[in-house]
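A protein chain is absent from this complex, but the other protein chains hold their places.
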Amino acid sequence: MARMKFLCDAERCIECNSCVTACKNEHEVPWGVNRRRVVTINDGVPGERSMSVACMHCSDAPCIAVCPTNVIYQTEEGVVLHDKDGCIGCGYCFYACPFGAPQFPNGPAAFGARGKMDKCTFCAGGPEENGSQAELEKYGRNRLAEGKLPLCAEMCSTKALLGGDATEISDIFRDRVLRRGKGVEAWGWMTAYGKDKEEAK
Amino acid sequence: MKARIHSLALAGVVTLAAAMLAGCGERPQVGKLEQGKYAGKADTRPWEGGTFKGDKGAWEQAERNRVRAQNEYKRVE
Partner (left out) sequence: MLTRKSTQATGAARQLRSSAARHFGQTMDRRTFLKRSGLGVGAGALAAQLPYNLIGSADAASPEAAGAAGAAGDTSVRRTVCSHCSVGCAIDAVVKNGVWIRQEPVFDSPINLGAHCAKGASIREHGHGEHRLKYPMKLVDGKYQKITWEQALQEVGDRLLKIREESGPDAVYWIGSSKHSNEQSYLLRKFVSFFGTNNMDHQARICHSTTVAGVANTWGYGAMTNSYNDMQNAKAMLFIGSNAAEAHPVSLLHILHAKENGSKMIVVDPRFTRTAAKADYYVRIRSGTDIPFIWGMLYHIFKNGWEDKEYIRQRVYGLDKVREEVAKWTPDKVQEVTGIAEEQVLKVAETLAKNRPSTVVWCMGQTQHTVGNANVRAMCILQLVLGNVGVSGGGTNIFRGHDNVQGATDVGPNPDSLPGYYGLAAGSWKHWCRVWGVDYEWVKARYKSEDLMTKSGITVSRWIDGVLENPELIDQPGGNLRAVVYWGHAPNSQTRGAEMVEAMKKLDTLVVIDPYPSATAGMAAMVRKDGVYLLPACTQFETSGSVTASNRSLQWREKVIEPLFESKPDHTIMYAFAKKFGFADELVKNIKLVKDKQGWDEPETEDILREINRGTFTIGYSGQSPERLKLHMQNMATFDVKTLRANGGPCDGEYFGLPWPCYGTPELKHPGTPNLYDTSKHVMEGGGNFRANFGVERDGVSLLAEEGSASKGAELQMGYPEFDDVLLKKLGWWDELTDAEKAAAEGRNWKTDLSGGIIRVTMKNHGMHPFGNAKARALVWNFPDPVPLHREPIYSPRPDLIEKYPTHDDKMKFWRLPTLYKSLQDKVKDISKEYPLIMTSGRLVEYEGGGEETRSNPWLAELQQEMFAEVNPKDANDAGFRNGDYIWVESPTKAKLKVRAQVTQRVAPGTVFLPFHFSGWWQGKDMLEFYPEGAAPIVRGEAVNTATTYGYDSVTMMQETKTTLCRVSKA
């Protein structure tokens, strides 16, 4: 069974923001909402590294745990989604999320209605009919249902950002790490993969 | 199909909820309903409907191909 994950390879990420605009493009995300962001540390000095961050689709997701209306759920593939119709825009998930993924737009139309939470969907839409207009307007495209993967990862300029089945992308990543001869440095690896994965290594 | 489930009341009564949904012809819900938390609308699985018409194997193969495309070593060497 596929277990969907993102992984950003900091040795490759060049802070080009392709992942950010690909997401905007695919889901028509309005100005002010960023489902994905690129964070840079040591900006402008040796040791500068960038990572692209969105929702990590946590195995044991804090956002699900704290949601008072219980409208956040995890699919069989491990994608964390939520039902905007039941979202009350309280912001609990934002506080709980270690990555600051949930966003609360205040614009007027579809995405922003009553400040409902919006976040990365792993390009898997939401609880509406796959590929329907309703799904598109509330959650964006459903690429998983088209047999594709998140556009941010698919369009990453250097293939730094990987998205897909956890075992497969970690194989890709591990292969690179071996070539470079360094240890696992992927940012967020621990948080996203949890303890068991770490022990398994 | 997508009738909204006002299911705060149902939360925690998962088996019952699933049974009821099946009863009204709803698609089975996806996700960890067995934890007894999710109270939102039902969702379909990615391979259900449109593109894959329920063929999970085909969907998984498609996804594998897309992961491969993220690995340039597959093409370069």
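Going by the order they are written in, the chains are A and B; count residues from 1 in each one.
Note that contacts are C-beta pairs under 8 Å (C-beta built on N, C-alpha and C of every residue); 3 or more make two chains touch, one makes a residue touch a chain.
Values in this document were obtained by computation on a predicted structure and should not be read as measured data.
The hidden chain makes contact, of the residues A:35, A:57, A:119 or A:159, with A:159.
Residues of subunit A in contact with the chain left out of this view: 11-12, 14-22, 24-26, 28, 30-32, 38-46, 48-49, 53, 62, 65-66, 68, 92, 95-100, 106-107, 109-111, 133, 136-137, 141, 148, 151, 154-159, 176, 179-180, 191. In the full complex, subunit B makes contact with the omitted chain through residues 69, 72, 75-76.
Keep this in mind: only the chains that are shown with their structure count from here on.
In whole angstrom, the spacing between the mean C-alpha positions of subunit A and subunit B is 18.
Considering their complex, residues 2, 64, 69-77, 81-83, 85-86, 124, 126-131, 134, 142, 144-149, 153-154, 156, 159, 162-165, 168-169, 172, 175 of subunit A touch subunit B. Only residues 1-2, 4, 8, 11, 30-33, 37-52, 58-60, 62-64, 66-67, 69-73 of subunit B touch subunit A when the two sit together in their complex.
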